[in-house]
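With one protein chain removed, the remaining protein chains of the complex are shown where they sit.
Right after this comes subunit A.
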């Protein structure tokens, strides 16, 4: 790896995103080519290491990262995220990557909420309710898994919560949110909500075009 000092001075958010994509897609390629299990997990480990290195690099260069959301916004406006969902999905994960601080694996609630309001605006009909709920009820940091599942949740579940499956392996935070929503709307008027989202449905909606 190049010594960080050389590159550091002019590392922009675009560069970081470029490298991030590179590492991610390399890993994806490996998976697609169907290496043996051992190999695959080794590659995955390798890419994790690379990501960690990249993260360290970012940490050491961009000291005053108050503007990380501005940067992300800048990047977002340059990317074509409307047509290709996988592109958006990668960008979404990248946002989490950038929001991490001090070598931690998860991000604070306030950062998570700000980031959600930025990236999911117009994509998640319950965004406001969700952010309010998280701010009020989540004491711990938001984990990467929860972060990723929120994207899946936003695509699977409709405004009236139709499509939510309580057995759907959602993180507890999401379960609590749904329960909270039912309570707030004061109704379980249609208990069928609970079982309407099957496996296939939730999977298929992962490939739908993003909502306008």
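Definition applied: a contact is a pair of C-beta atoms (placed from the backbone, for glycine too) under 8 Å apart; a residue touches a chain by one contact, two chains touch by 3 or more; residues count from 1.
By definition in this document, contacts and distances are computed from a predicted model.
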item: Protein name as given in UniProt for the chain not displayed, "HPS1 biogenesis of lysosomal organelles complex 3 subunit 1", "Cullin", "ArsA/GET3 Anion-transporting ATPase-like domain-containing protein" or "MYND-type domain-containing protein"; value: "Cullin"
item: Full-complex contact with the absent chain, from A:49, A:70, A:145 or A:162; value: A:145
item: Missing-chain contacts mapped onto subunit A; value: 41, 105-106, 143-146, 148-149, 152, 167-169, 171-172, 175, 199, 202-203, 206
